[in-house]
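Rather than the whole complex, this shows some of its chains in their spots.
Letters A, B, C and D name the chains as they come in the text, with residue numbers starting at 1 for each one.
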Amino acid sequence: MMNKELMTAKILEAKVDKGMTWEALAESIGMSPVFTTSVCFGMNSFSEDKAFALCETLGLDKDVAQALQDFPKKSWDGGVPQDPLIYRLYEVVGVYGDTMKALIHEKFGDGIMSAIDFTMDIEKEENPKGDRVVVTMNGKFLPYKAW
Amino acid sequence: MMNKELMTAKILEAKVDKGMTWEALAESIGMSPVFTTSVCFGMNSFSEDKAFALCETLGLDKDVAQALQDFPKKSWDGGVPQDPLIYRLYEVVGVYGDTMKALIHEKFGDGIMSAIDFTMDIEKEENPKGDRVVVTMNGKFLPYKAW
Amino acid sequence: MMNKELMTAKILEAKVDKGMTWEALAESIGMSPVFTTSVCFGMNSFSEDKAFALCETLGLDKDVAQALQDFPKKSWDGGVPQDPLIYRLYEVVGVYGDTMKALIHEKFGDGIMSAIDFTMDIEKEENPKGDRVVVTMNGKFLPYKAW
Amino acid sequence: MMNKELMTAKILEAKVDKGMTWEALAESIGMSPVFTTSVCFGMNSFSEDKAFALCETLGLDKDVAQALQDFPKKSWDGGVPQDPLIYRLYEVVGVYGDTMKALIHEKFGDGIMSAIDFTMDIEKEENPKGDRVVVTMNGKFLPYKAW
């Protein structure tokens, strides 16, 4: 059985060889770029058909297709990320966490935004003063159950 | 000099007394709900006119207006948040951090999304299967300088 | 505004004065013991009618009723609990976490058990070799969304 | 001597080859699915007959049977788990720990629920609004000894 680390390494190698972007790869199998990339990094899993479609696009064999379908055990580095791009996202959660909580409670009541029934989209907004990254997170509101 | 903790307490008390939402409070001074709430929680600062406008809306005196203009020293609880709503946001950064990094690099080159030249918006998307929280983050792309 | 710590202290005091158990208190307002206790400890919130019902039972005033309705910011002590009763629960998660993950994935596919759309029940099972604690957790299965 | 990591790897491989579920594997040797899976993950040990029965079912040799009988040194990743399924269980302990302590004390007196004289069962509850995971923990109550 191929593990997720080897799966990721094989995909990255084939992706460079084919000269494909993550966007093109995602489009070729009819999935979003964020979800597709997260599966290839071992943080989500594909259904059988998507797994085989991706392997076909990249010319990879069925061991990779199987690994893409395995349900991952998610983990990441330490409690506080270090890479500046990822740290800034962590900082946003720290600085705006209470604010987001207050506004979501105001609009929806007591509950949370699901990180499971969740999608994300990343776009480039062109701007003469410097282009901007636009991240859109969309998660189902889950109200706390009272019983 | 009034510190930020006391400032926040006085604003929360007046807000309840006036029966105002964060959205209405923000609208009354012509600022966004996210930024307004974050200033009231002591995580950002207002210009003088916005600080006085907010105090006028809430019937608070100039000590609060002064505290709203002070530049905050930002801090939050521990490295890993515990409240479920805030933890889910942290989890999103953990699960999707490498994915976001890969896609931002693909679209923009080596650099980061600024958390300083940054705006955020939180909306409610009505949905018969359960309403959804939509968080939009918009940050300037900052390319790494080579020298 | 009364904070959750003071609310809890007032409830505990009144509960001792009235000589009521958590079970009796919960029954008096038509809610479950686990949920009722967690609200009184500041970890969940009541609807307005349940908050006033509980205050009526205990002879507490409307400040407490208001505090019971406030949406809590949940937090607990450190990362690893120390009290032996709570530590044993933490140990169960450590020892059986991967096992629970494997069996839930086998029955349901890739996803999680919700801790939000969630109920818990604690019962005593009489046993001549020593009575047993029976904890039943019931959470909605949330499948990971692919997009 | 075969260590637990290799034992687990061999079992997982044989299990996939045989196309067996954890439930079927447990049933074939007359043990519960939770305990069987936890032994295979190296978190508990089997008696000699169960160890050999499992190896017979899976066509594994006696090195694996020996490793299944070794008493494990239990350990898990870090203090706060990261995988969302396991984290939610940790969160339940954090949010409801004091509540569970209060209710167990109310029903049993000062003591704990054993994590050693302990069984667990995981079931699927079908529900038109979304199936639910039902986890039942059953542990002997151990009263604190006074001396």
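As a working rule, a residue touches a chain if its C-beta (ideal position, glycine included) is under 8 Å from a C-beta of that chain, and two chains touch if they have at least 3 such contacts.
Note that the structure is predicted; figures quoted are calculated from it, not measured.
> With 4 copies present in place, identify the total for the complete complex.
Per the structure file, the complete homomer consists of 10 copies.
Just so we're on the same page, only the chains that are shown with their structure count from here on.
> Measuring centre to centre with CA averages, how many angstrom lie between chain A and chain D?
30
> Can you list the chain B residues in contact with two or more other chains?
80, 82-84, 91, 94-95
> Looking at the complex, which residues from chain A come into contact with chain C?
31-32, 34-35, 44-47, 50, 71, 73, 98, 101, 105, 109-112, 114, 116-119, 142-147
> Applying the document's contact rule, which stretches of chain A touch chain B when the two form their complex?
21-23, 33-34, 37-38, 41, 43, 74, 76, 79-81, 83-86, 88-104, 106-108, 111-115, 117-118, 120, 122, 124-125, 127, 129-142
> Touching residues of chain C toward chain B in the complex: what are they?
The contact residues of chain C facing chain B are 1, 73-76, 79, 115-116.
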